[in-house]
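All protein chains of the complex are present and in place, except for one that has been dropped.
What follows is chain A.
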């Protein structure tokens, strides 16, 4: 999946998805030179911001792991990454059938809490999985990250009766989702 590409979350058989998982995985890039085997810990955080008509209504991040309505759940903060060696280090589960009726967009973001830029991150990816059968719907690689500390990954928004996901990939800077709000608003 590339930047700006949109995919509909309708299943091939016509039914729509009910639960999706946004997974985030990364590894710290090893440094070269003396003590080159030592890797520095990098703490990336995944967040999801729920919008109703461009107004932020709720946010799910490491300090608020479940949205008030219970439809979006964060599996918990991972501070170092790389545990799964290719698996998800942090994940946000969205039960699309239970998202409140006024929420029309959910934006997923990644922030570097420890301040390293994505240049120092290896094998970072973000993927969308159909939680009901584990099938990967889309994968977005953060490879060759630039000198920025945050990225808007994707947004899931209502279209007609169902949901559509659009890959964003916009770079931004900030420690938590709050710092990203100015960057998020233009993409809604």
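Methods note: contacts are C-beta pairs under 8 Å (C-beta built on N, C-alpha and C of every residue); 3 or more make two chains touch, one makes a residue touch a chain; residues count from 1.
Basically, contacts and distances are computed from a predicted model.
From the set "TerD family protein", "Heterodisulfide reductase subunit D", "Dihydroxyacetone kinase subunit DhaL" or "Glutathione import ATP-binding protein GsiA", the protein name that UniProt assigns to the chain left out of the figure is "TerD family protein".
From the options A:52, A:137 or A:188, the residue with contact to the chain not on display is A:52. Counting the whole complex, the residues of chain A in touch with the unshown chain are 18-19, 52-53, 55, 57-58, 66, 68-71, 73, 75-79, 83, 93, 95, 97-98, 100-102.
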